[in-house]
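One protein chain omitted, others in place.
A and B label the chains in the order they appear, each numbered from 1.
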Amino acid sequence: MNYNWDWRVFFKPTGIGNEIYLDWFVTGLGWTIALALSAWVIALLLGSLLGVMRTLPGRYAARIAGAYVELFRNVPLLVQLFVWYFIVPDWLPEPLEDWFKQDLHPAISAFISVTICLGLFTAARVCEQVRTGIQALPRGQAMAAYALGLSLPQVYRQVLLPQAFRIIIPPLTSEFLNVFKNSSVASLIGLMELLAQTKQTAEFTANLFEAFTLATLIYFTLNMGLMLFMRWVEKRVRVPGLIALGGK
Amino acid sequence: MDFSPIVPALPSLWEGMLLTLKLLAFSVIGGVALGTVLALARLSSNKVLSLLAGFYVNYFRSIPLLLVITWFYFVVPFIIGWITGTNQPIGAFTSCLVAFMMFEAAYYCEIVRAGIQAISRGQVNAAYALGMTYGQTMRLIILPQAFRKMTPLLLQQSIILFQDTSLVYAVGLMDFLNSARSQGDITGNLHEFLLFAGLIYFIISFGASTLVKRLQKRLTV
Partner (left out) sequence: MKKLLQLSLAVSALFAAGAHAEELSGTLKKIKDSGVIVVGHRDSSIPFSYLDNQKPIGYSMDLANKIVENVKKELKLPNLQVRYNLVTSQTRIPLVQNGTVDFECGSTTNNLERQKQVSFSVGMFEIGTRLLTKKTSGVKDFADLSGKNVVTTAGTTSERLIKSMNAEKKLDMNIISAKDHGESFLMLESGRAVAFMMDDALLAGEMAKAKKPDDWVIVGKPQSYEIYGCMLRKDDPQFKKVIDDALKAAFKSAEMNSIYKRWFESPIPPKGLNMKFPMSQELKELLANPTDKSAEQM
């Protein structure tokens, strides 16, 4: 079969403006990072809130959070993305719908859909980690805090959460890395992140082996770099006397 | 919202679901088998073997599944061509199956490894003292216990895999989700078809994970 290896392909002009193919990868990586970080902010905030809700003494809050987790964990990410991209915008009130679809740059409206989708999807997973972290703490801690006269918010803010977060750093890291990997679904709705740029380069140049190899290297390096960084953070903040949960 | 066009489309959707389930079943079997081999390699005293297996696992765990599916779609036919030397046509299904097996093996490997490590060292020593070989020890003593312990985890990972099979949309394989999308596109009722697909995925995943939780409780007694 006729396959022409050419690793210089990344420095060739794309024929569109003055770009070379490497520029596409840089732009794609930029979108991937922006997506992952903004989705992570949503996931961490909402996930912590839900995680706390699941451990609250009242039944009501725990049930709502539980239902949220089941819903978002049992529907495939891609289906959720289609819902956020194809369906939800059609349900918006008309002026808002027109603004979202026509006035916003298409890349931005796709970005918003993916960020919300990924953020809410990951929040369900973060919630479970936070809950595990809180429940892993000895029960005596919360009791002692109440006995000292702390209010419920104070118990969480000053006693439970600071410790829980430190023990769940490893599983949270793995969720954080998952957000980067999962952000590649954005390529399926036409947002030109790293994977979409790779496919486009492969298609324009016919050098698909080279394009996919570069993409793999970028994801691999990004992932390894972030993992090493998080290990370092974990060591810095480790709670003496508590065994890390280790995790998946 | 008009859900009535779904009824005449049910046969196509069912065909899609069959493809999804077939893909899932083969991927789980192949993934667990390869994952077990990798776990044994990782735990082996042979440094090279364990390093290689470790690299494999880290490699697949650090790249997106969607990238693997897309890439394998183009590459697998080349590779199978070299290995077998035959000219049998390789379709999207085979490419996706290979992608899922190799990708999931990295995840199954870690589960199996943890399962083996959870079994006390004393059992291995006892087996060796009885004159068993490494193969016998693993096959007769360690793996049966390890698999019993990790069945719930393996099943949970398989439920995640069930959801992830929907990513074959990227390469145009007509699985359940893609059939639903395609039917929705043709009839102009995309919203209804997508919501219906989501509901079915939810029912299956939720039902399965509830069963797994029950099983987990029974096994831990």
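Assume a contact is a pair of C-beta atoms (placed from the backbone, for glycine too) under 8 Å apart; a residue touches a chain by one contact, two chains touch by 3 or more.
On a predicted model such as this, the values are computed, not experimentally measured, just so you know.
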Missing-chain contact, candidates A:59, A:105, A:139 or A:235, resolves to A:105
Contact with the hidden chain (one of A:9, A:114 or A:208): A:208
Touch list for subunit B against the chain that is not drawn: 12, 15, 73-75, 77-78, 81-82, 85-92, 95, 171-174, 179, 182, 185-188, 190
So that we can see where the missing chain sits, which residues of subunit A does it touch? 1-3, 5, 15-17, 86, 89-90, 97-98, 101-102, 105-107, 109, 188, 190, 192, 199-200, 202-204, 206, 208
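We take it that only the chains that are shown with their structure count from here on.
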I'd like the Å distance between the centres of subunit A and subunit B, where a centre is the mean of that chain's Cα atoms. 22
As the complex stands, subunit B meets subunit A at residues 58-59, 61-67, 70-71, 74-75, 78, 110, 163-164, 166-167, 169-170, 177, 181, 190-191, 194-195, 197-198, 201-202, 205-206, 209
Any idea which subunit A residues touch subunit B in the complex? 1, 70-71, 73-80, 82-83, 86-87, 90, 177, 180-185, 187-188, 195, 198-199, 202, 208-209, 212, 215-216, 219-220, 223-224, 227, 248
